[in-house]
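Have a look at this one.
Missing here: one protein chain of the complex. Every other protein chain is in place.
Let's turn to chain A:
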Amino acid sequence: MAKIDKKAFPFSKQWLDDRLALTTVMKVLNTEYWIPKNINFLWAMGMVLAATFGVLVISGIFLLMYYVPTVEGAFDSVNYTIMTEVGYGWLWRHIHGIGASLVFLIIYIHLFTGIYYGSYKRGREMIWISGMLLFVLFSAEAFSGYMLPWGQMSYWAGMVITNLFSGGSLEAYSFVEWIRGDYVPAQAFLGRFFMLHVFLLPLIIIATIVFHFATLRLPHVNNQEGKEVDFDESARLWKEGTVESRKKSEVIPFSPVFLSKDIFVMGVYFILFFYLVFYNFDFAMDPVNFDPADGLKTPAHIYPEWYFLWSYEILRPFSKDVGLIAFAVAQVALFALPFIDRSPNVAPASKRGLFKYWFWTLLVIMIALTALGKLPPTDPVFAAMGLVFAVAFLLMGPALYIITKFEKKIEEGA
């Protein structure tokens, strides 16, 4: 048994240290987890995401107390009981809806920040991959949650998305029926997606967030110049503690120094968040979903929530099989980013020659696909534009490979 200070007062610092090594844990996770000084507010997005996830969990707990997961009861339990009877039930619902929408906005900002600064390579591949896993898990979480009010959009989104698993010409309809537990989305379907949404997926998400944080610990976060910081030397300077040495050090401790900056950004973010919750909640509530699910009537125009529009638009302009393949490629392509990018440079896109144009083109394509995805499929001009942008998106992968293959190495200090 390790040495224990028998005279230590119960629950004092010494007493806890002897039993839990608390001081060491705090050092590793907080006070000596070094963050480069040279970063901007975009590096606060990770903690903004963590906070938003927390808000989603809390509002979800309150919704769960009155939600009824049956095809007869679900719609009324949400639109009648929670919205009109339960005290402040509307508040939890609007927080949950806005939270689900904004979490994707911040995920996209976080993800594009990573691409812009090259934070996905040279030791940071696992950060990127675990981040993409979170993206997929949040997509599944959002989709399963969208089923729960059992409105028209819930039902038809459930129908269309589960049909994707038929694999086109593979005609795996028994697999689709297995996923649904019925020929069409019905009680078995609602029950299992309810389970996924409130228990299994959140559990996996929490574990994956912990993993995402763990992948950050050794490579540390990147910085605005992509500079390779000498963390040992900078940590030594910081710990020396003089004004001079701390000024010379290129790092600050995560907690409490960097975290205070994160919390400032969170403050600004939550002002926007609650502005939307109280004054603009409609934007996260599709009017079509205020009609109860009807398996005998498809709404005139169905479309997913805004954050899925770009991938939906990659599916739509093609024939069934080609569309499914394009869709599948689009879903997994980003995972491979660290391995498609052949350039040794970790630097902001503005310093990486052609990559700069590649980055902004990608952003424009995704925004264009998002805008086009919302339009009805009837207009031939927009349909043609959808095809052009979908093909352009698919060509961005090979383009990145070629561009980065010829990218000149940036000399350190240049």
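One rule holds in what follows: a contact is a pair of C-beta atoms (placed from the backbone, for glycine too) under 8 Å apart; a residue touches a chain by one contact, two chains touch by 3 or more; residues count from 1.
Methods note: contacts and distances are computed from a predicted model.
Protein name for the hidden chain, per its UniProt entry and selected from "Aldehyde oxidase", "Dipeptide ABC transporter ATP-binding protein", "Manganese import system permease protein ScaB" or "Ubiquinol-cytochrome C reductase iron-sulfur subunit (EC)": "Ubiquinol-cytochrome C reductase iron-sulfur subunit (EC)". The hidden chain makes contact, of the residues A:76, A:125, A:177 or A:291, with A:177. Only one of the listed residues, A:302, A:333, A:362 or A:396, touches the absent chain: A:302. Although one chain is not displayed, its contacts with chain A can still be listed: residues 156, 159-160, 163-164, 168-169, 177-184, 186, 188, 192, 295-302, 315-316, 318-321, 323, 376-378, 383.
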